[in-house]
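Taking it in order: structure first as structure tokens, then the write-up.
A single protein chain has been removed from this complex, and every other one stays in its place.
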Amino acid sequence: MAEQTYFDDVKEGQELPEFTIQPDKQQLVKFAAGSGDFNPLHFDEKFPMLKGMGIADNIVHGRFKYAQVGRIVFAFAGYKGRVKKFGVSYRGMDLINTPIKVKGVVTAKKQEGGENIVELDVWTEDADGKKTTPGTAVVALPSKG
Amino acid sequence: MAEVFEVTDEVKAQYGVEGPPWTYEATTTSIRMYARGIGSVDPIHYDVDFAKSQGFRSIVAPLGYIGTPTFHPDTNDGTFGFPRRAGGGARLNLPTKGLLDGGTETEYLDYICAGDMLVETSSLADVRVRGNMVFVTNEAVYKNQESGKVVAKQRLTSIHIG
Partner (left out) sequence: MSQVFFEDVAEGLEIPELKKNCSTQQLVLWAAGSGDFYQIHYDKDFAQGTGLPGLIVHGALKHAFLGQLVHDWMGPKGELRKFGCSYRGMDYPNEDIRCRGVVTKKYTENGKNFVELDIWTENPAGKKTSPGTATVALPSKN
């Protein structure tokens, strides 16, 4: 359970608490179960499409990485915040059993339409530091006042 | 090299044309499975009493999960689960050598909680060709079946490789 973030405490340039996830096959199979995406690309290393794409092992679902970005945004917003929008694009593949860092940084804070709006850059990063899933999020936060 | 796909006037004519609606379900079981699928341990996704104590109707869907499309073998794709329906760019004759996810963007107007039945409609928004890749963007709108209120809008880009 995350601590509630308040608008008053947020600063531009502030980094969100990062975490790393290294999905194994069981994790990706559970994600297939939860998401309903049963593409064998993600769990069968002999799946012909992998070879056709010149990839050595199963690749992590883009939507899995999207959900990881969702976790960092949700943890930042807290139960009293509201996630208004979050999106990513899939710019690089991550392979199964490799570490994926999930990160975010505050890019702007403003009051708009009576709401306390915080804008974020959010992304996943592979072991080489490449942003494989860059994106942005918009969150409305409660204030202490 | 010839383009792998041409964005013709017929393709453009499909922009914004809504396909038939489809029902998506978010249940306690499906939300817990999705939360396990992403490795979350936040009790807001698992514990109904806890979620209610925090002011939610029931357990909350993790961000990224907007329910599971109702499934029937005659109407849904066996691999991805999505409905194979007309509209939403379904009639495009796209290359099939490879398929990748290009991007996902969700605008949330409300939380999605267990027990929600959502009605989704989608339409083709954009098609772009870059080299041997065709970027197809669909826009989906999810309404709460009971209240009729829009709860989420999504832009989904898939990359079809020829």
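Residue numbering begins at 1 within each chain, and the chains themselves are lettered A and B in the order written.
FYI, a contact is a pair of C-beta atoms (placed from the backbone, for glycine too) under 8 Å apart; a residue touches a chain by one contact, two chains touch by 3 or more.
Worth saying up front: this structure is predicted, and the values here are computed from it rather than measured.
Touch with the chain omitted from the figure is made, among A:V10, A:A33 or A:I117, by A:A33.
Note that of B:T27, B:Q54, B:T79 or B:Q145, the residue touching the chain absent from this view is B:T79.
In the full complex, subunit A contacts the hidden chain through residues 25-26, 29-30, 32-33, 38, 40, 43-47.
Definition applied: only the chains that are shown with their structure count from here on.
On subunit B, the positions that touch subunit A within their shared complex are 30, 33-40, 42-44, 54-56, 62-65, 68-69, 71, 78-81, 97-98, 100-108, 155, 157. Residues 1-2, 21, 23, 27, 30-40, 49, 52-53, 61-64, 66-68, 70-71, 73-75, 79, 82-90, 135 of subunit A are the ones that touch subunit B when the two sit in their complex.
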